[in-house]
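With one protein chain removed, the remaining protein chains of the complex are shown where they sit.
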Amino acid sequence: MTAWLTPRNAVAVVLVALLALLPFYASVTGNYFLMSMFTRILILAMAAVSLNLIMGFGGMVSFGHAAYIGIGGYVVGILAKEGIGSGFVQWPLALAVSGLFALGVGALSLRTRGVYFIMITLAFAQMVYYVAIGLDRYGGDDGLTIHKRSTFDGVIDLSNRTLFYYLCFALLLAMVYLVWRIVNSRFGMVIQGARSNDRRMRAIGFATFRYKLTCFVIAGVMCGLAGALLANHTNFVSPAMMHWTRSGDLIVMAVLGGMGSAFGPVIGAIAFLLLEEGLSRVTEYTNIILGPLLLLVALYARGGIDGLLARVHRG
Amino acid sequence: MADALLKIDGLTKRFGGVIASDNIVLDVNRGELHAIIGPNGAGKTTLISQLTGELAPNLGSIHFDGADITALPVYRRSALGLARSFQITSLFLDFTALDNVALAVQAHAGHSFRFWRDTRTEEQLRAPARAGLDRVGLSNRADVVVANLSHGEHRQLEIAMALATKPRMLLLDEPMAGMGPEESARMVETLRELKRDLTILLIEHDMEAVFALADRISVLVYGRVIATGAPAAIRANPEVRTAYLGEQEAAGG
Partner (left out) sequence: MDGRSARFCRLVFAGHLWPILCLARIAVTLAGAMLYFIEQCLNGIQLGMLLFLLAAGLTLIFGIMDLVNLAHGSLYMIGAYFAATFAALTGSFIAGAVLALVATLLVGMAVEVIAIRRLYGRDHLDHVLGTFGLILFFNELVRLIWGPAGMTLPLPNQMLTAVQVLPGVYYPAYRIVIIATTLVVALLLYLLVMRTRIGMLIRAGASNREMVSALGINIKLLYTLVFGLGAALAGFAGLMQAPILTVQIGMGENILILAFVVIIIGGIGSIRGAFVASIIVGLIDTVGRAFIPDILRLFLSNNAASTLGPSLSSMMIYMLMAAILVFRPEGLFPAASK
């Protein structure tokens, strides 16, 4: 208990402090592009944190997590288009629809294991993708512009960029804290036990299916929130936001940061998106480098950055 | 007639053309340690798997404490007080020993839809878990990650976990498999202790241990119970000698 100042915690604290100060830097230098970029990073980090709850702690490798970003986003977009601009309606509905979709997909896919699970989550996400493409009224392939951000009259004005950034920042921290509480609770022990040895869990008396399904739905709802935020951030939704490569990106973020901790995916999201950004300034062909890098991570660095820091600590 | 806690009647399981359990009739009485022996491939693990509900029999019934449990799912049987240990060690390797047992305690301490409180601070889970480790002599290894424990310690932990579910009956699938003589002796001691409070169905290859511990023994050959009786009677049974013990003695001597 005494040695809380580990390299892992130090990095987390420094990162959180930097993220908290970023809007000041942006306002001093006038570099609002940076703040906008980091707003996006914070939102995708939320999606990665939610994915890590099921993947890192629950062992459920979902290759369809971007679908919830899309669903959350489209609920906001469609309601805005139909003239319902209030966030008090848009956001709860976005979370509810994401949760319902997760309930359906989870109920079907959790009956199977391993590689089936990966393919089924991918296939259902692809279904949502095609449904969005088929929605001619809402822009089809081209997507849908949202003319006004969600309104929360009397609570917060989302059109203020700095306020919006801080909202995302606070929600991300809240989400990390929530995941941390969950994984250390009784529920979290059941989820991690089921990852480690599902058969044994049932033998000692756990009906693991309902716990895993609940966990799957929680993660879906969290990611739906990220979707609602992303739609507000870009003022735009399109099928591309749930393209299957985006689901792959989320897996990469979670693994890269380290799946063993609630905060790891935040590090992963920042590292991955900054790397992408940085590479794109060096070469037009970023994925020539990024692709093999992912292979190397899969082969040699599965602990991610978080695992690396833990190893530094142990010496 | 003795009071049967577990009643197996006409249990039959086929895998394609192979009959793994052939009309098995078997009673385990309250408070007894009933051992099942038999050569490899006799269908012992298949029998256990049907008792725990991991396999569904083709025919026959299983009654536990008077209730028909033939069609109950695994976790429900566990809730009734039927606990098993696995032949091949089946633990949560990335948890500590104490976390393993605490999880087994948690399984029978109400539902686990509790999302907030840190479970490692819950004394009502940790205290029984520590007591369980104590009972199998692992209390000094409580905070070791299970992957780093020895094989013998794994087997002891298996028992501790089965105990933690507060069972009325233990199904032990070869608890001494792969153990050295010293570890085996310790396990026999542990089982002798457990025998006082629990009904036990023991599947084991270690004949010395079986004859030292069992109140009654059933012999399973090719999925069929060819004899049931007290150890002395089994030892003397000519059919058993030719089918099973004879082979062992021939191989041994």
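Note that the chains take the letters A and B in the order they are written out, and that residue 1 is the start of every chain.
Here is the rule we go by: contacts are C-beta pairs under 8 Å (C-beta built on N, C-alpha and C of every residue); 3 or more make two chains touch, one makes a residue touch a chain.
Everything quoted here is computed from the prediction, not taken from an experiment.
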Not-displayed chain touches, in the whole complex, chains A
Sole touch to the unshown chain from A:G30, A:G83 or A:G114: residue A:G114
The one of A:V11, A:M37 or A:V61 in touch with the missing chain is A:V61
Cross-chain touch to the chain not pictured, restricted to A:I133, A:L173, A:L275 or A:L308, is A:I133
Residues of chain A touching the missing chain are 55, 61, 63, 108-109, 111-112, 114-116, 118-120, 122-124, 126-127, 130-131, 133-137, 244-245, 248, 251-252, 255, 285-288, 290-295, 297-299, 302
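By definition in this document, only the chains that are shown with their structure count from here on.
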Cα centroid separation, chain A vs chain B, in Å, comes to 43
Interface with chain A, chain B side, in the complex: residues 52, 54, 73-75, 78-79, 83-84, 86, 90-95, 99, 102-104, 106-108, 112-120, 122, 125, 161-162, 164-165
In their shared complex, chain B is touched by residues of chain A numbered 181-182, 184-190, 192-193, 196-197, 199-208, 211, 214
